[in-house]
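Here the complex is missing one protein chain, while the rest keep their positions.
Read from first to last, the chains carry the letters A, B and C; within each, the first residue is number 1.
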Amino acid sequence: MRTGVWLVGARGSVATTSIVGGLALRAHLAGPTGCVTELPELRGPALPAFADLVFGGHDVATTPLAKRAETLAAAGVLPGRLVAALPDELAAVEEELRCAPGGDTPADRVAAVVRDLTDFRDRHRLDRVVVVNVSSTEPAAHPHPAHADLAALRDALADTPDVLPASSLYAYAALQAGCPYVDFTPSTGARLPALHALAVERGLPYAGHDGKTGETLVKSVLAPMFAMRHLRVRSWSGLNLLGGGDGANLADPAANAAKVESKQRVLGETLGYVPQGETRIDYVEDLGDFKTAWDLVTFTGFLDTRMRMEFTWHGCDSALAAPLVLDLARLTAAAHAAGRVGPLTELAFFFKDPLGAPTHSLAEQWARLTEFTRDLHAGKENADGHAG
Amino acid sequence: MRTGVWLVGARGSVATTSIVGGLALRAHLAGPTGCVTELPELRGPALPAFADLVFGGHDVATTPLAKRAETLAAAGVLPGRLVAALPDELAAVEEELRCAPGGDTPADRVAAVVRDLTDFRDRHRLDRVVVVNVSSTEPAAHPHPAHADLAALRDALADTPDVLPASSLYAYAALQAGCPYVDFTPSTGARLPALHALAVERGLPYAGHDGKTGETLVKSVLAPMFAMRHLRVRSWSGLNLLGGGDGANLADPAANAAKVESKQRVLGETLGYVPQGETRIDYVEDLGDFKTAWDLVTFTGFLDTRMRMEFTWHGCDSALAAPLVLDLARLTAAAHAAGRVGPLTELAFFFKDPLGAPTHSLAEQWARLTEFTRDLHAGKENADGHAG
Amino acid sequence: MRTGVWLVGARGSVATTSIVGGLALRAHLAGPTGCVTELPELRGPALPAFADLVFGGHDVATTPLAKRAETLAAAGVLPGRLVAALPDELAAVEEELRCAPGGDTPADRVAAVVRDLTDFRDRHRLDRVVVVNVSSTEPAAHPHPAHADLAALRDALADTPDVLPASSLYAYAALQAGCPYVDFTPSTGARLPALHALAVERGLPYAGHDGKTGETLVKSVLAPMFAMRHLRVRSWSGLNLLGGGDGANLADPAANAAKVESKQRVLGETLGYVPQGETRIDYVEDLGDFKTAWDLVTFTGFLDTRMRMEFTWHGCDSALAAPLVLDLARLTAAAHAAGRVGPLTELAFFFKDPLGAPTHSLAEQWARLTEFTRDLHAGKENADGHAG
Partner (left out) sequence: MRTGVWLVGARGSVATTSIVGGLALRAHLAGPTGCVTELPELRGPALPAFADLVFGGHDVATTPLAKRAETLAAAGVLPGRLVAALPDELAAVEEELRCAPGGDTPADRVAAVVRDLTDFRDRHRLDRVVVVNVSSTEPAAHPHPAHADLAALRDALADTPDVLPASSLYAYAALQAGCPYVDFTPSTGARLPALHALAVERGLPYAGHDGKTGETLVKSVLAPMFAMRHLRVRSWSGLNLLGGGDGANLADPAANAAKVESKQRVLGETLGYVPQGETRIDYVEDLGDFKTAWDLVTFTGFLDTRMRMEFTWHGCDSALAAPLVLDLARLTAAAHAAGRVGPLTELAFFFKDPLGAPTHSLAEQWARLTEFTRDLHAGKENADGHAG
């Protein structure tokens, strides 16, 4: 089951780490720490092997991939020995990276992306290509009537310059090209009725939004803990300090707002009320690819006794995100192979702001994810049995 | 369903807070924050109402209950207004407190406890009495051959002075008197084969060990988070600073050892390996009934990138424990009413070192607990329906 | 040496705590913890005794002082027993509180304040009155040409409604009435050339700005530590979470800006360069009169090895500020008695943004303060000797 992984933002930190890691796993130079799909509870025949993954992608930047990998190694995100050990493999992926396409109209740009995806699939005789958006966070998109209607959207693409933000344009092109689409960012992506209609029309699954890699991951286990113990959370305040490319981008208040909102949602939906406090994101260049988040939770217990908890998370976002990108590519490919269409709500485990999320509790999301993969593996074994 | 709650260590901080809180709930002077059995997922007809709980207990100390309550109010553990509002109710409970009985032989002491329990049940026409051990942590018990055999134990009680530690003597007496037994401490309690045999013989349930109120509660959600994300925990170190009565007691290395071991178990059993690091307990008188715990977790993610997390928990142990004591009394009473016999493994949610624990993950323990109470409520409704 | 302490914002948390504390010290119901002037290095004959302090003040609010004190006691800022023990003393101070005066023109309001101050001094036969501004932080003042020239300011007060912000209007009135002025807030206060000229004209000292009570206090010892060890601070980020009256006020971005700027100054001036990072202030009502500040410092050592430090400060601003208000009143009174005129730069120890500050290092500020009081005491002993 040869599977393409097409990364939008392919020269960014997350994509580069995903590619180096994927190649290292294929070459047995690294273990699968951080890869959820390699846990005993999820592993199985329905998922493409690491050796079956082929990487490609788009980016507006042009820094060579190997150079980006070296920079990440120098910053402590990647072991330098892996970059040194995989020069040919990285060069081969470099060949599969394309400039983010231009064009006079959105329709022209869509056509160019579709062409790049189709060529990639044909050139490598891939069973399918999963498109994963790991580019920088966009500001919130401007609403447009065509977002609600696929036919209207098709018309608008021909002549309305900004009808879709970039993430949604890529989602449109991916679906148009018959590729499942995953959004690892908080950007709009496939979250428009017209794009849902397109996914249904083409019989394709999609997943998102916003990879859950740090502070929100911790929140998704602590908030249920307070709820299960009937403790009343009075306030939950947080400060995220981050450098790196996405940090600078998030210093832009517009992008910041989308991210912050996505980060607080877990609290209201888990606790059933919104505690006081805010989550802030500040850019501190010196922190580089590492992020430090500090959260303070004040709560009351029995007879209103006041208590408090604080935590500091010091994580490397790229190292936390990259294995999840590989997980999502594998799981979405398997879902596609199994004929799943529309939003993959069972992948909520991976996201801050999951599509159609019935729960923000990590443990409940885990239960759904393990059931989902069990079904995929059983279906695959059945199919292989019948085929055999 | 009138239910007695007999507290061993009835003048301690946890017991006093449980009693004041239980009386305040009955008088509608306080809400059920911290009471797990009042969450929508657990509430139901099988549980005795707060108004149906009658308190009594043993203690070696003689400080009047109202005085203890005032001290706790001054320390910020309880609202003083509750103590002021409940003088008659506290005086009524005071009437039900007994000195820890002496006696020439263990058998004499057992007989005295049985008499106190039976008198209490009769005097208040109680359907049943649940005995809950909330006394100070004991040093680890000395092994004795009679622990393994009920008949041998009965013989030994007559003439072997220290055959059982105090917690187990109370467990023996409770079961002998037909009362379910709950151990909220890390002491031995009912955890001996001979006592299990006695529980089975008398058709009684029992539960324990060691209420999960602070640092270990947090561990029981964070450790599964690391496991579910396939992150490798390299070290987990903790320091617990606590004042108060149990703090001084835990400064004794022997008691300390039991507690520390119970605190680290969750890691090995959840992660499948034991990370480096230790958990320490230090007595700092100035902290009073509040406890500050600090934990440092170092872990590696994808491609062995090193990351870290730390948290500080600043909680009031009595305020965290007291509602759980009420929860356990209600749940154990309901289990007894439903005919349950032997260890109540479904109550693992409440304990650091749960009996027959199949899991240390809080979320999985929660799933078992909700299923357990659902069954209890359904059984009760059935029975009430048939009866009606 | 009977000394009036006239508090602008006399019903606020800081003022109320200062008054209760001052009365409690006079009645020997409390010790001088937190009072710097009671340390052996500073104590001496030049300072008015606590028994010689007489309190009065202005406020726009009208809540009775005893009621405010009870509220603070309920919030854990003050011991309730002190409020209960001092009803007559509090009632006596209540008699000395006045509404913030209105008037058609600034000149009218100045005249009313001058009248209140003069009446207070006469009524109690005080040697002097020190005016201390502990009201809420103002937004940054609008510049006006009259700020630079005393004659022009006098003219403008007669007909230009907003020529001075409230803090400066009080400073003007205080100096006009012959009273030294201390600004405990970051507001403009006496920091205008025209007001300096007035102070010189009247032969009066003044002091400020912005009491150093929490995070900045810690910064003023940690920043010199990094500097003395030649460690390179790369970033210093902070989040201040506070409830209480001033918290709500600081949620206003304009007031916030003044405070934040004053908080970061210590770094640039101590280190000789400005590290990355920002200090934020967020309002979290639930925290009440307590404040939690978290700071992260990243730094490099020898051969550019990267290291980090973080701290959490959990303090009660009113309890930290109130004894300093008493200290400043005593020291400013002594300086006035000794004939000091103009800014009291030796009081930099007390302020985030000290007037004419030659240093932000707490240790150096301490050295200047001890020398200053040594001189005051020596002068006083000399004078008393000559007099005797």
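Simple rule for what comes next: a residue touches a chain if its C-beta (ideal position, glycine included) is under 8 Å from a C-beta of that chain, and two chains touch if they have at least 3 such contacts.
From a predicted model like this one, the values you see are computed outputs, not experimental measurements.
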Left-out chain, listing which of the shown chains it touches: B, C
Contact with the hidden chain (one of C:H28, C:R125, C:R229 or C:H386): C:R229
Contacting the left-out chain in the complete assembly, out of C:A51, C:A74, C:A363 or C:A378: C:A363
Of C:G44, C:G76 or C:G178, the one touching the omitted chain in the full complex: C:G76
Contact partner of the left-out chain, one of C:A24, C:L239 or C:L376: C:A24
Selected from B:A111, B:A140 or B:L296 as touching the chain missing from the view: B:L296
Option touching the unshown chain, where B:T71, B:T105, B:T118 or B:T312 are the choices: B:T312
Missing-partner contacts on chain C, residue numbers: 17, 20-21, 24, 30, 32-36, 38-39, 76-79, 82, 217-218, 220-222, 224-225, 228-232, 290, 300-316, 319-320, 322-323, 349, 361-364, 366
Touch residues of chain B, complete complex, unshown partner: 234-235, 237, 239, 241, 276-278, 280, 282, 284-287, 292, 294, 296, 298, 310, 312
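Note that only the chains that are shown with their structure count from here on.
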From chain B, the most remote chain by mean C-alpha position: C
Chain A and chain B: spacing of chain centres that average the CA atoms, whole Å: 43
Length of the line joining the C-alpha centres of chain B and chain C, rounded to whole Å: 51
Residues within chain A bordering two or more other chains: 310, 312
